[in-house]
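With one protein chain withheld, the remaining protein chains of the complex are depicted in position.
Right, subunit A next:
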Amino acid sequence: MHNFDFVKPGSVAEAAEALKAEDAMALGGGQTLIPTMKARLNAPSALVSLSGMAEMVGVSGSDPVVIGGATTHGQVAAEAGYPALAALAGQIGDPAVRSRGTIGGSLANNDPAACYPAAALASGAVIKTDRREIVADDFFVGMFETALEEGEIITSVSFPVPAKANYQKFLQPASRFALVGVFVAQFDSGVRVAVTGASEEGVHRWSAAEEALSANFSAEALEGLSVASDGLMSDLHGSAEYRAHLVKVMTGRAVRAAG
């Protein structure tokens, strides 16, 4: 790994200032960034640690549930008063990964197979940064791409709590990411379905399922639907056709589990 300057700011304002340095990067829990730095896929000049600021850590509120950007998966699993979200956080990686990895880091990275983007998109979460608020529908732009600008910091994420919700993850056992994961959230205003792990564009909504489930919230409502394999990922873990099949299966499971 190339060397870098380690910066531990005391406030979000100090962190934002430090991130103005050329090739500086924010460090959340490092559970993705450190492996990529070992592989020399990333070589920042400076890492600005976001983990030591009390203003960015913690879970509060009941609806919406507000989670600080530097809150670990483990803390969300233990404390979030949004059961489907807590359960999702408790299935990320393994216990040691959950002790370090953060929600802000996961959302900012927008790995196409990560779990949190599905929760944020299906819940209609609002991502708050040091500059503005971004609704989830505008936040996820593409694979590893978000609406975040250079040096912009996710300070918190605000989750409206649905009447019913569930996340079903078909585990890719080597990476512990989702081969396909589906988050279903039923609000008074309708149902939102977000799919991770499947598309080459990253997390996305499945609008046909949303329409069917908004009319009839049952797994049977999905029966007539099919998922096209165009634009889905294909790799040694699963073909695009297999992932397309899984999207429907996992959506049905999520609806059944949500009750």
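The rule is short, and it goes like this: a residue touches a chain if its C-beta (ideal position, glycine included) is under 8 Å from a C-beta of that chain, and two chains touch if they have at least 3 such contacts; residues count from 1.
What we mean here is this: contacts and distances are computed from a predicted model.
Per its UniProt entry, the chain excluded from the display bears the name "(2Fe-2S)-binding protein", taken from "Spore germination protein", "(2Fe-2S)-binding protein", "Citrate lyase alpha chain" or "Putative tricarboxylic transport membrane protein".
The hidden chain makes contact, of the residues A:Gly68, A:Gly93, A:Pro162 or A:Gly181, with A:Gly93.
Here the missing chain is touched by one residue of A:Phe4, A:Phe187, A:Phe217 or A:Tyr242, and it is A:Phe4.
Summarising the interface, subunit A meets the missing chain with residues 1-6, 8, 27, 30-31, 34-35, 37-38, 46-47, 49, 51, 74, 93-97, 99-100, 176.
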